[in-house]
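Every protein chain except one is present and positioned as in the full complex.
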Amino acid sequence: MRLEHKVAAVASSGGSIGKACAQALLKEGAKVILLSKNPSDFSEFQEKEQPFLGLPVKDFTDEEEIKEKAAEAVEAFGSLDVIVNSITAVPEEGVWNEIPEESWRETFTQILTGNLIPLKYLVPSLVEKESGRIVIVSALPGRTGVPGSQFAYTAAHAGLGGMVRNIATVFGKHSITCNGIAAGQIEGQAIDPGAEGSLAGILKEKTIGTAQDVANAVLYLTDEHAAWNTGETLDLNGGRYMV
Amino acid sequence: MKRLENKVAVFVGGGSAVGSVALRAFLEEGAKVVLVDIDEKYFERTEEIRREYGEERVRTILGACTDQREMDRAMAFAIQAFGRLDILLNIAGFHGSGHIHNIEPRQWNLALDVTCSGAYRASKAAFPYMKAQGSGHIVNFASLGGRGNRSVAISYAASKAACIGLTRAMAMEMAPYGVHVVSFAPGTLDTKEFARIPEKGSTGFKLPPGGIPGMPGYTGPLLYVGQSVIKDRPVADLTEIAYALVYLSSDESDYLTGDCVDMNGGILMQP
Partner (left out) sequence: MKKLENRVAVFIGGGSAVASVALKYFIAEGASVLQVDVAEPYFERTRDIREEFPNRIHTFLGACTSQEDMDQAMAACEEQFGRIDIVCNFAGFHGAGDVTSVLKSQWDLAMDVTCLGIYRSTKAAFPYLKKNHYGRIMNFASIGGRANRGVSITYAASKAAAIGLTRSLALELAPYGITVNSMAPASLDTSAFERIPEHGSIPHEPPKGALTGGPGATRGGSFIPDRPLATLDEIAHALIFLCSEDSAFLTGDCLDINGGQFMQP
């Protein structure tokens, strides 16, 4: 097993990706804490006897709540080796200059700040161990122009790339790696409704990916052999955007 | 179930240090492998592991990627030996040496012919089989030297960048048939375990004055954008490279195509 004796925290806004990542990490031997905004995510894990803790989260941008949840997460299995973020938000559809500020601001904050705060309180436990893996799952519009994708959604996902590179650069000295996965359209994962139809890839019978594809990429980037991968954003999009 | 169970892979340039280490990983993960290289002496590096797994799992064939017929023959050999073809790793490369003002045309031509055109010839030879199967993974071994601002030979920078471009073109062409094509661009590799076999026809690459950041003998500035950011890790470990190739060759990466996958300790972070 690729992650035996490792402890992984998965922070999810509740889509299919977070759940699939938790499953994949468990299958590879990791103990898993799933922090999710969708508590129904936990039921299938809790049916089985396995090293799993589900922590319901109301708001990933709420420092007080996340600080507390992060402490619980780290305490659950004594330490932490892997952090996976799959936190996004569904933007309001509409004309770019007619969407009200409180709406686009919420989208932007839920995505970008929502990814920051859990890391702020989880990363110190990796620093303490002088090792660790961080993976931030973002979306294709952050990597290239996607017609119809809402501006705040696009900007926030692009911002996640900056965050990946910054964490990789600053925390490499603690042997912590940080990588991104910019996913195309993924089954069961909420996307930007305006961009629907602009996201599909070109692969035969696989223009849309599965959460398992993302989870596989997470395993690639978190296993022990990925010690020299850092600062990268993997464009996992079925050939929609190649770079 | 192993990650490459029942998959058949062809490594072109399979006797390289990378090919030799990848061979072990691929065999351990359940694949059958055909090593293709231009000289028997490249195969000597893997004699032990080949004996361990036997001919049912690993075979060798001589062939140069500069010759289409030899590539056709190598792929036919794989089909004959193992009945199918799932994975093609194009590892063969020719470094060449020189800078814009002094590179010999022969060095330049050979680098492009091996590193870029060779990947094309091998892929062309493999494609009919993959197309018929409706699946396949082609991984072109490129380099950070073709991607970032590294002081490499000009033949190397150009041919590796061309190989990355070729990857995207082939990914577009082959996607409708379920064939995935990606390139992989690692930084400097730790090949010290392997005695160097001089490249045929190469005049040898001379390090630029001051050397390569992070490598022994480097005398340039220490704080340097374009240096590994990971503590005590200036170069890549070949086993790490091998497992990246496992991921890129397996069904696990079935939603990935055309991409150039970096692995460089943070030297280049593609925005």
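What to note about this one:
Order of writing sets the chain letters: A and B. Residues in each chain are counted from 1.
Please note the rule applied: a residue touches a chain if its C-beta (ideal position, glycine included) is under 8 Å from a C-beta of that chain, and two chains touch if they have at least 3 such contacts.
Everything quoted here is computed from the prediction, not taken from an experiment.
Among the residues A:Ile33, A:Ala158, A:Ile186 or A:Ile202, only A:Ala158 touches the chain that is left out of the figure. Annotation: of B:Asn6, B:Gln80 or B:Asn149, B:Asn149 touches the absent chain (contact as defined above). With the whole complex as reference, residues 146-149, 161, 164, 221, 223-231, 260, 266-271 of subunit B touch the missing chain.
By the touch criterion stated above, the residues of subunit A touching the omitted chain are 63, 96-97, 101, 104-105, 108-109, 112-113, 116-117, 119-120, 123-124, 127, 141-142, 144-147, 149-152, 154-163, 165-173, 231, 243.
By our rule, only the chains that are shown with their structure count from here on.
Measuring from the averaged C-alpha position of subunit A to that of subunit B gives a distance of 30 Å. Here subunit B touches subunit A in the complex through residues 134, 167-168, 171-172, 175-178, 180, 186-187, 228-233, 236-237, 239-240, 242-244, 247, 252-266, 268-271, going by the rule given at the top. Subunit A makes touch with subunit B in their complex at residues 161-162, 164-165, 168-169, 172-175, 177, 184, 201-206, 209-210, 213-214, 216-217, 219-220, 223, 225-239, 242-243.
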